[in-house]
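The complex is shown incomplete by one protein chain, all other protein chains being positioned as in the whole.
Our next item is chain A:
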Amino acid sequence: MDIKSPEFKQSARIALQDANLQKALGNLKAGFPGKRASAVARMPEFDALRDQARDLKNHILEHLDLYLEAFEARVVENGGQVHWCRTSEDARQTILQICREQNAKTVTKGKSMVTEEINLNEYLEEHGVQPVETDLGEYILQLRGDHPSHIIAPAIHLNLEDVSEAFHEHHHRPKSDDPAVLMAEAREMLRKQFAAADVGITGANFLVAETGSTLIATNEGNGDLTQILPKTHIVVSSIEKVVPTLEDMSLFLRLLARSATGQEFTVYNTLSSGNRRPDDQDGPENFHVVLVDNGRSDMVGTEFQEMLRCIRCSACMNHCPVYGAVGGHSYGWVYPGPMGSVLTPQMIGIEKAALLPNASTFCGKCEEVCPVRIPLPKLMRHWREKEFEKHLSPKAVRWGLGGWAFFATRPGLYRWASAGASRFMRLLGGRKGKIRKLPLAGGWTDHRDMPTPTGKTFMQQWNERQQQEKQR
């Protein structure tokens, strides 16, 4: 996927004017936050579970190597293989290699953001393997040559008409705008693919060290068909998904569904534990787990480690007023919203992604809803520190700050400058109490008036009063 994060501002401007997108975003805002709120209200121990989940994740991250190795040992015992991939390139090659060993022509895919991150689909296509997305949202996007704009509702930026249009064009059927008809159509198309696929690729919500199992939580059941029918199942997962035990996993599942969609539990929670054994009724003959690092182990032990607690529930973006205004594509890479504003700079470099951690008012709503209590604003601010340290901040910002700090560290001078600025604005505003156009403040006055100071500064007035009192 092309990196468009440096164009965040332009993309955002276009997004704000895109009526269809705004309509779709309206649906998102009307849906997820309310559902989460009522799910949380029904569960008095929710906040206590969040604390537990945060502590448990912290523990896991302290011993990440141990848990991953334990996980690998169990997978191997179960007859599967684990592939450790440091980079996206390693991961893509490994997956292609497995597909080639199976002479695979088509692979079905369950929903997976990590495969977006490593740009798997394009790579497979280039090398003669046809990936078929089986999650309904992802399927629609694939038909349209589009990318996810949300981590759990990938096609949230589309409206029914867009889907109907895409199906009509690709399925060569009469156009319909009945969701049930469209669903049936997709099901029919996908059924053939499920049966024909040589390899099934899924992501994983959790890796269980105790049993060597991987788990996917889905609401459509497509993941099950993806991983059960083909001879080979490849699980692609990032390394921070590992949890010690099944019991621990259930803690996260309770938080995940409620935070994501407001469900008590996701509809399908499917565990995969190695190859099919002799008396198993189904399951793959070959079971592979591709562990993707891609910069994550570099975050361990740094100020960004807390980001690795993320369970990809999407609550932060569902509640983010900036995401809600501009949608996921504006962020210009795979992970949007607050979590993306922290992860993306790590993966594509702060040089390209600096606009993302800056695109926040630090309102703190994301941290308020995050089930594993990731301090997202603080982490975004750490990226701003990196940006500043590397002298990447725009010159105007650096100079402005430098000048401001010169005054702000000299109280007498600061007072004098404030009094001057106050007087200047009062002169501009005249008797109206507001200014419609203020030089150098176009960002403000293009959209709103600038209220003018009501009189001399407080410090001036206070000092005058103190003087008067002394004289009395």
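Here is the rule we go by: contacts are C-beta pairs under 8 Å (C-beta built on N, C-alpha and C of every residue); 3 or more make two chains touch, one makes a residue touch a chain; residues count from 1.
In the analysis below, contacts and distances are computed from a predicted model.
The protein name that UniProt records for the chain not on display, among "(Fe-S)-binding protein", "succinate dehydrogenase", "tRNA (5-methylaminomethyl-2-thiouridylate)-methyltransferase" or "Fe-S oxidoreductase", is "(Fe-S)-binding protein". Of the listed residues A:Ala48, A:Ala73 or A:Ala441, the one in contact with the hidden chain in the full complex is A:Ala441. Contacts to the hidden chain, counted on chain A, fall at residues 9, 12-13, 16, 321-322, 325-326, 358-365, 367-368, 381-389, 393, 397, 401, 404-405, 407-411, 414, 418, 421-423, 426-427, 429, 431-434, 436, 441-444, 446-459, 461-462.
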